[in-house]
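Here the complex is missing one protein chain, while the rest keep their positions.
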Amino acid sequence: MSEPVALKLTAKDFKSDQEVRWCPGCGDYAILAAVQGFMPELNIPRENIVFVSGIGCSSRFPYYMNTYGMHSIHGRAPAIATGLSVSRPDLSVWVVTGDGDALSIGGNHLIHALRRNVNLKILLFNNRIYGLTKGQYSPTSEVGKITKSTPVGSADAPFNPLSLALGAEATFVARTIDSDRKHLQSVLRAAAQHEGSAFVEIYQNCNIFNDGAFDPLKEPATRDDFLIRLEHGQPITFGAGGQFCVVHPPGGFGLEVRETANTPVEEIVVHDAGVADPAYAFALSRLPGLDLSNTPIGVFRSVDRPSYDSVVQEQVAAAKATVDRTPEQQLAALLGSGDTWTIL
Amino acid sequence: MSEPVALKLTAKDFKSDQEVRWCPGCGDYAILAAVQGFMPELNIPRENIVFVSGIGCSSRFPYYMNTYGMHSIHGRAPAIATGLSVSRPDLSVWVVTGDGDALSIGGNHLIHALRRNVNLKILLFNNRIYGLTKGQYSPTSEVGKITKSTPVGSADAPFNPLSLALGAEATFVARTIDSDRKHLQSVLRAAAQHEGSAFVEIYQNCNIFNDGAFDPLKEPATRDDFLIRLEHGQPITFGAGGQFCVVHPPGGFGLEVRETANTPVEEIVVHDAGVADPAYAFALSRLPGLDLSNTPIGVFRSVDRPSYDSVVQEQVAAAKATVDRTPEQQLAALLGSGDTWTIL
Amino acid sequence: MTKQIRQLDRVVIRFAGDSGDGMQLTGDRFTSETAQLGNDISTLPNFPAEIRAPAGTLPGVSSFQVHFADYDILTPGDAPNVLVAMNPAALKANLADLPRGADIIVNTDEFTRRNLAKVGYAASPLDDDSLAGYAVHPVALTSMTIGALAEHDVSKKDAERAKNMFALGLLSWMYSRPYESTLRFLERKFAARPELVAANVAAFRAGWNFGETTEDFAVRYEVKPAKMLPGTYRNITGNAALSLGLVAAGVRSGLPVFLGAYPITPASDILHELSRHKKFGVVTMQAEDEIAAVGAALGASYGGSLGVTTTSGPGVALKSETISLAVALELPLVIVDVQRAGPSTGMPTKTEQADLNMALYGRHGEAPVAVIAPKSPADCFHAALEAARIALTYRTPVILLSDNYVANGSEPWLLPDVESLPDLRVEFATKPNGEDGTTFLPYLRDPQTLARPWAVPGTAGLEHRIGGLEKADKTGDISYDPANHDFMVRTRAARIETIPVPDVEVEDPDGDARVLVLGWGSTYGPIGAACRGLRQRGLSVAQAHLRHLAPMPANLGEVLGRYDKVVVPEMNLGQLAHVIRAKYLVDAIGYNQVRGLPFTAAELETMLEEVLKNV
Partner (left out) sequence: MTKQIRQLDRVVIRFAGDSGDGMQLTGDRFTSETAQLGNDISTLPNFPAEIRAPAGTLPGVSSFQVHFADYDILTPGDAPNVLVAMNPAALKANLADLPRGADIIVNTDEFTRRNLAKVGYAASPLDDDSLAGYAVHPVALTSMTIGALAEHDVSKKDAERAKNMFALGLLSWMYSRPYESTLRFLERKFAARPELVAANVAAFRAGWNFGETTEDFAVRYEVKPAKMLPGTYRNITGNAALSLGLVAAGVRSGLPVFLGAYPITPASDILHELSRHKKFGVVTMQAEDEIAAVGAALGASYGGSLGVTTTSGPGVALKSETISLAVALELPLVIVDVQRAGPSTGMPTKTEQADLNMALYGRHGEAPVAVIAPKSPADCFHAALEAARIALTYRTPVILLSDNYVANGSEPWLLPDVESLPDLRVEFATKPNGEDGTTFLPYLRDPQTLARPWAVPGTAGLEHRIGGLEKADKTGDISYDPANHDFMVRTRAARIETIPVPDVEVEDPDGDARVLVLGWGSTYGPIGAACRGLRQRGLSVAQAHLRHLAPMPANLGEVLGRYDKVVVPEMNLGQLAHVIRAKYLVDAIGYNQVRGLPFTAAELETMLEEVLKNV
């Protein structure tokens, strides 16, 4: 195969002619800009890229991308995208979904897409609220959340989307945040390179119904101390001056935060997204506190497993390889297989 | 509250008048017998027990229990049981489901019931196949499984039901096996005592479509070396003479099996189902090999978290406590609330 | 300056502005003042489509229409007499609906070049003659409000925000509304921030005074109270009335109400409302999806609650399989479908009546359910009670077909006397019903209602199993017997078909009409208004309106037979007409519009006049 030709696309090439209609200040704008800015890097012709979404504010996304796109129905994007991806391995298929779309009504399709390792890049815009239906709690809202549908507080514990994905055998799991374009793009890059399902949770601010949900991760006063930036192969330290670090106390299964100054270097966990056992990434996913302290962002896990698409296509290819007739001849043979008899 | 009266029920009291209609030799018989044998222990009047199932061979279960029961529709038992349990906290509600029923079509309801911690005892009969529809692969079938719907082998990785449950925030997770009545009953006992969702995977042999799926865990030649019996507070050792043990290698996140003889006692993991961090139970859930070696059975995790039912009922109770009028008076006040005007 | 006072019998006002301008609240307040005065009222909000569009754009326009009169009215009005346009977008979006001569009050402060450009105005319509033919009142609403609040201790943003109260004050003055309730309302609303109470009250007064003093408003209007039945009233939307109806059903049945719901426009408000009534023992559960929502409701019904699920079309589609189970289980279940424009996601904020077919036929197998529809916002209360009554008495799923028009529209509601509401008490089975005195037969039916016993878990001695497989008559055991299946299928059909429902009433004051207009659901208002219009012009026409779509009233066939022509206006492609034709072999003519909007009385009147000419 020859080197791919550089297509020289720009972010502008990925802007559709549709007026963007999120509330002013919505985190979705930043994500859109980041995605549009990242797309040229892929060096994939626009026509070979498809965005499939469900329903929700976030799910309006495909309309704004000048690629192929489908704004489908609530929760079903992973299923629809699976059919597309499996039947068209030549395409780059992206799913855009919300915390309600992906984890509430669409939970089953999501976990099955991950288990199958369908070649989808799944971007979950997590604003911990239902935006489009005007502010009910979502499966990622904190316990006791007061919303229109829970006037005295929600009664149920939220999902941790990354834990759920890992429990569902995901091969690529990452988290990023709307406000940090560079980081967001670095995660998109890793996701795009992954063969199989790449699950990316993006913390997104809904300034109308759940404003400030991720402020501790954004405000100058707290963000450095709260955010843990995972870098493959690097010891996990954080804080403005790297004063905190993550250790794996012997005997325990989880991770803990320590002061770097008082911790022997060799005790600091060195991040390795490629560990085969998901237990490590799972432990990472449990690190954040309710106040969002110790929130890792970056690629938690990225391991190889054949994608569903590739296995299915190989099976078809293998069967086709045995064929030495025209489809019509083959069909005639198939129709006439089994016990036949002839009347003259 | 006074001591409960001993009801003196027997297994026979829990047998309904319906003819049991599984294939001869089906593992479901053993589970039925074990459950019927266990029920009297609960000392709950039969009328306060409800079995709700979906569709599948396993889901015929309620018909054979002389309690209240509903054989509902495919995959929906957790949702239906949730409505029943939340509205009737006085009942003991059990869900019986299969690997297809719970993890394929019903996956979403299952993970949400677990996240909510609804007060349900969920028994998943895992035979790693669709029995009732005559032998298609299921979400727990091994990769490459050849079945009617996958004549050249299935392309997708299975779920690990326990990992999935843990990723979905389950508070109680256990595994047992049809052939070991004593163990099965011990797990039922623990599940029954748990307030909230208790998720129990039961390995069940389908002798028609997937015979022998769990033979390594049953055959005298292998079972002792393959099965790890978890006992709360006990070091995890197994093998006929306890010659194997489970350790948590420093630095790693998973668990490994060693020879007991060569392992310092203090390195052997002492099982603690009560660890708050699910990372431990998750690590346990990843232990088995594809050949079923190192398969833990018993209670992996059992931690306290308020059940959804209890929080909902407390909210209702708190609101009701403020009431000092008859429902009719209250209703009249409600109808007449807001801006009203009177025409004479 | 003393102003001329002119009497009107009815007025339609539309408040329109940007989503952020508080038009819904303004309209609500004006409605409330009007209600206090004793006019009959009908209102209709018009929300922007689901996403908050950038300020000042056409998709961001939000409006609220109120129709009030000194007689009983049936609709929010076809065309506004007055448009309050808070910005250019609001003007542009609504102008087409105004009849010539209508008053337009515009907030000139917002007619900046930038705002005009946003909606494609090259020049300001206030400056050219494009609004000739309308009575345009340019008012610098924003700046006058800010000016009026100069001395107040509020931010500029808060001051600016109060401009809707200025507009309300002005309109209240124009139509001589009593404003005490608004002052009280502001006190309640901003209780935590007294400075805002003061500011908003001041803005309101400034608007009022502006009307009083400016020369532009030379006339003040009065609309006398309507003659209404004595009693206490409140203004209520369909969704609120429906919610209260469900609470009332709980009280009158003595059963806890269990609502399983998944949010969806335009049904979510019922979930919101019911979740506030826990003290009635109402349990609400926001489920993970629509299937879980109806499943949980059914589970609760099995346990002895009144199980309810609320949704819109896409949700009903998802619930079909579970509704079919409820048909087989023969348990009470109320499914509320607040219809919106389809297919698929369609136009979620727009109205339509196109789910009737699905309600009647949208399940696999022979799976009949009862179907009813409210005819107006306040009627939603009674329809909800009726749905509960049928569900509880006949142990059947009932689909209640509301729609966006009744759900969000409002009208005065004569508060019912609680004791006069239907008694919905049911008896659970408590003991064996078999001939031997010990057996319990879960499918032994009441010979009258054909309902099976409702034996809830917890009842000793009645332990039994039910399920979705075909059941043997009486015992409920699994049965594959051909004759039993045929019998059960027919019995389930008969159970619905034989539910006694009130006869349909025909309104034909002249008594000699040859054309019958038959409607169902939310078209009641426009059809009624159209018929009135015709009669006022000396034409005879009969109107009948169906609340019960399944089963249909026993006298319907006879009624249909009396007329030469039957016209069925529907906001779909003719779904009721189809059923009427099939059942009664009557050549019912559909008049259909599927525009996401209610019919206007005027267009129906024109259409009917045409029909009358040709009989």
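Details
All chains are identified by letter, namely A, B and C, in their written order; residue positions are counted from 1 within each chain.
Definition applied: a contact is a pair of C-beta atoms (placed from the backbone, for glycine too) under 8 Å apart; a residue touches a chain by one contact, two chains touch by 3 or more.
None of the values given here were measured: they were computed from a predicted structure.
Hidden chain, full complex: it touches shown chains A, B, C.
Touching the chain that is not shown, out of C:108, C:345 or C:393: C:345 (per the contact rule at the top). The residue from A:6, A:221, A:290 or A:344 that touches the chain not shown here is A:344. Although one chain is not drawn, the whole complex shows that of A:10, A:43, A:193 or A:330 it is A:330 that touches it. Taking the complete complex into account, residues 49, 59, 312-314, 316-318, 320-321, 324-325, 327-329, 339, 341-350, 352, 354-355, 357-358, 360-367, 467-470, 480, 482-483, 485-486, 489-490, 492-493, 572-573, 578-579, 581-583, 585, 587, 593-597 of chain C touch the chain not shown.
One chain is missing from the display, and on chain A it is touched by residues 16, 18, 45-50, 52, 55, 62-63, 65-73, 76, 79-88, 90-91, 108-109, 112, 312, 315-316, 318-320, 322-323, 327-332, 334-336, 338-344. What chain B contributes to its contact with the hidden chain is residues 19, 21-24, 55, 57, 60, 71, 73-75, 104-105, 107, 130, 132-134, 136-137, 139, 148-152, 154, 208.
Heads up, the rule we're going with is that only the chains that are shown with their structure count from here on.
Inter-chain spacing, taken between the CA centroids of chain B and chain C, is 44 Å. Work out the mean CA point of chain A and of chain B, and you get 29 Å between them. One finds 40 Å separating the Cα centroids of chain A and chain C.
In chain A, 104-105, 107, 139, 152 are the positions where the chain touches two or more neighbouring chains simultaneously. Residue positions of chain C with contacts to 2 or more other chains are 278, 288-289.
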